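Heads up, the thing below is written out as structure tokens.
Of the protein chains in this complex, one is absent; all others appear in place.
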Amino acid sequence: MANPSITANLERLAAIDAGIHNGDFLLTWEQRDATIQFVLQAAELLQDCARAGISTRLFDSGLGMSIFRDKSTRTRYAFRSGCNTLGLMTEELDESTSQIAHGETVRETAAMIAFLSEVIGIRDDMFLGEGHKYMVEVAASLDESYREGVIAQRPAVVNLQCDLDHPTQSMADLRHLIDTFGGVEHLRGKKLAMTWAYSPSYGKPLSVPQGVVTLMARMGMDVVLGHPEGYDLADEPLAAARAAAQASGGSFRVTGSMADAFDGADIVYPKSWAPMWVMRERTRLVHAREQAKLHELEQQALANNARHTDWECDDAMMARTRDGRALYMHCLPADITGVSCKAGEVSKTVFERARLDTYREAGHKPFIVAAMILATRFAQPAEALRGAIASGVMRRRG
Amino acid sequence: MANPSITANLERLAAIDAGIHNGDFLLTWEQRDATIQFVLQAAELLQDCARAGISTRLFDSGLGMSIFRDKSTRTRYAFRSGCNTLGLMTEELDESTSQIAHGETVRETAAMIAFLSEVIGIRDDMFLGEGHKYMVEVAASLDESYREGVIAQRPAVVNLQCDLDHPTQSMADLRHLIDTFGGVEHLRGKKLAMTWAYSPSYGKPLSVPQGVVTLMARMGMDVVLGHPEGYDLADEPLAAARAAAQASGGSFRVTGSMADAFDGADIVYPKSWAPMWVMRERTRLVHAREQAKLHELEQQALANNARHTDWECDDAMMARTRDGRALYMHCLPADITGVSCKAGEVSKTVFERARLDTYREAGHKPFIVAAMILATRFAQPAEALRGAIASGVMRRRG
Partner (left out) sequence: MANPSITANLERLAAIDAGIHNGDFLLTWEQRDATIQFVLQAAELLQDCARAGISTRLFDSGLGMSIFRDKSTRTRYAFRSGCNTLGLMTEELDESTSQIAHGETVRETAAMIAFLSEVIGIRDDMFLGEGHKYMVEVAASLDESYREGVIAQRPAVVNLQCDLDHPTQSMADLRHLIDTFGGVEHLRGKKLAMTWAYSPSYGKPLSVPQGVVTLMARMGMDVVLGHPEGYDLADEPLAAARAAAQASGGSFRVTGSMADAFDGADIVYPKSWAPMWVMRERTRLVHAREQAKLHELEQQALANNARHTDWECDDAMMARTRDGRALYMHCLPADITGVSCKAGEVSKTVFERARLDTYREAGHKPFIVAAMILATRFAQPAEALRGAIASGVMRRRG
């Protein structure tokens, strides 16, 4: 049953006003500090409950809808199990059989999948300038439908990765850092190197690095973003990271050298992403249905990446970090040299040492999703959780 | 909790004997008046409960299976959320990986997906002369399996659109009319124009107009079916509509002029459908796997439609209706001129005024599905609902 840590966490949670009841969770940099704090605290509490076998099924019925406009294993599972742990049945809008786009189609589809839904999770990360815009459009459609009495409750839109941010990932990453370093207060002043790394694949979204630098700078960390020339992140998150660092007393800078980023780092997050011009050009070519040119672009992008195979997180690179023992992070799956590809983001020995830690990092995601649902769908989320815990119902009976 | 309207509705519901316990819901014109009345009343009550946040999870476990032999977003969501609101987990038989057909295959598959199922929702609307027959075959197979002790309970077959009828749509449409006009008794004598409308697409099923004219004629309405030459509906629903009008004191006639249908109408339902000979020929060509001829047929059908682009519901056409303000209905998605296509079923201005109303119309469907499950799976459905409401369990706790 509820142990002292759960009771204490519940008290802390009750003291925070998430402030997003009937709202959405789209970009961390648009959320107030209390919201971030609430989601982190609630995710920890939900994970503690799961470990203690306590049921947190706060919904007796209701749907969690998802729309995946890009493939996903890890985030899909996180969304579904996050929904399930609160009692929501999940369904997915199959876009291949039911195409949805912009304008009236979005407004209508948003209403059609909202009648009995509590949350709509969306992944739309492949096209620069589109994913976030699409989510905002869905949210506005839901607002209208709720205001006009078309739907009885306003489902939350939860960003499962867009072109700008990947908040369930970055918040899970932050939970992992808090767990690893023993509290959010210990993150202040720690150096985090978010760097590009070589991968023999093409067109990976920019939202993970963008999400990480903005959120970690906000925690007072010394964030260094490292990448080869031409692999810049988008302007909005870069500006958000700079502003966050200034506000938090942390720092944020960009370097063109992996070694510079790694020097003395407490945490490293080496990961491939595509140049923005590649993402933009691909968006254009996909819209224009230029298959031949898309193939050409892929070849060009791969050749481009191949000029930077030295951006690999190997033992030599790790030796530069604090005491040679920085925490290695990755959103998974990593491209591991000699394992999943000939040359990749990380050497086999570095990854093998960090492997279980990256699984733990991922293990926070279902609870982050559930915490976001809790924050958006309950007027008094801590009270609701307190009731569930007090009822003594277990996840597995007997 | 339960408000006076819910209590009053519950009393009304308890007074109606649905009469289809352990049965199916396939065609409205095969159902007795009391059954139609029960489903309408139950759907209203279930929607009231959802709006009041009252849980109606009457099943502690059990499956709602669906078989979609044609793509679907709206009806699929309606089926799944209707099941969920009663506590059923949904699963879909994937026909692309597990082909099912007629004869032994149907009998066997019906048993295989029935062992712990309470309802099997089927969409099979693309081939004239096949969809309804298939559902009857599934129902007969379930009868046999139940009689012979192969399955412990007899799942209801719910028609999610066949070649003859689309009862979850027409019943949701009727719920919308009752809501809009303030009671079923106010529908008597109202003029409803169910008309063909131009669309640049091909092969839309006839089941929506067939379902609407038969059900609305039964409600004592003056139903006018309008379409260009060659776009006749099937004989069985036409005969059913005539018989229903005669029995109810309403009327039913067919016209070849959209203007005639719209003149003085209280309600208009302009919507594209395919000529029967196109549907029949397509059925034949699909079975014969004649790809080239299928393409030819599509071209011919589109050219055929294109001769009637003047069948558009625009402001001029709407001006003909009662006070120029008829209720516009559509099963969605509509083909909107200048929005989803160059020229379509409805002009942008007409649709924009009606838009939220068409969403409300669609919003009845999940509750119609749930009401059909209630009617078929419970010996004393009103008592079961009364118990759920009295228990005080809410959809969202705390």
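Letters are used for the chains, namely A and B, taken in the order the chains are written, and counting of residues starts over at 1 for each.
Note that contacts are C-beta pairs under 8 Å (C-beta built on N, C-alpha and C of every residue); 3 or more make two chains touch, one makes a residue touch a chain.
Being a predicted model, the structure only gives us computed values, none of them experimental.
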{"item": "Identified contact with the non-displayed chain, of A:T85, A:S117, A:Q161 or A:S272", "value": "A:T85"}
{"item": "Sole residue of B:D17, B:D70 or B:E91 that reaches the chain not shown, by the stated touch rule", "value": "B:E91"}
{"item": "Contact residue for the chain not shown (choose from B:E11, B:D33 or B:E108)", "value": "B:E108"}
{"item": "Interface with the unshown chain - residue positions in subunit B", "value": "58-63, 65, 89, 91, 93-94, 97-98, 103-105, 107-109, 111-113, 115-118, 144-145, 148-152, 377-378, 380, 383-388"}
{"item": "Residue numbers in subunit A that touch the chain omitted from display", "value": "47, 50-51, 55-57, 71-74, 77-78, 80-81, 84-85, 87, 89-90, 332-333, 336, 339-340, 351, 355-356, 359-360, 362-363, 366, 393-398"}
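One rule holds in what follows: only the chains that are shown with their structure count from here on.
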{"item": "Length of the line joining the C-alpha centres of subunit A and subunit B, rounded to whole Å", "value": "40"}
